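Please find one structure pasted underneath; my questions will follow.
Every protein chain of the complex appears in place save one, which is left out.
On to subunit A.
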């Protein structure tokens, strides 16, 4: 594991832009049918410019980045704060950087700072993961 050191970046993940069908598909597959994500009339009545993405969709993208890097069986913790709403047509990029290597539970682990940003480089999600090496 000599290639894994503090400061290195894990491979990033670039996503296609968020469309209404992305949200409809995610609503169906996730069981999150909150109309704020799929019904423009409802979203506008709630004071939003339009429907917007489920936070958990972006978190799933961060999860894809992590499990592309290391198998999911090595993922120990995964958390984030939803910093900014992801709007329709936003183009999200996920990236991560190793910030700490430590030993816990008898195994070597890495703490990874993870972030999702939109096309204007505004953070939409910011969090961290702990991965066993």
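Assume contacts are C-beta pairs under 8 Å (C-beta built on N, C-alpha and C of every residue); 3 or more make two chains touch, one makes a residue touch a chain; residues count from 1.
Methods note: contacts and distances are computed from a predicted model.
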item	value
Choices "ABC transporter, membrane spanning protein (Trehalose/maltose)", "Oligopeptide transport system substrate-binding protein", "MaoC family dehydratase N-terminal domain-containing protein" or "Hydrogenase small subunit" - which one is the UniProt name of the chain not shown	"MaoC family dehydratase N-terminal domain-containing protein"
Of A:4, A:36 or A:88, the residue in touch with the unshown chain	A:36
Subunit A, residues in touch with the chain not shown (by the definition above)	15-16, 25-26, 28-36, 42, 45-46, 54-57, 59-61, 63-64, 66-68, 71-73, 75-82, 85, 127
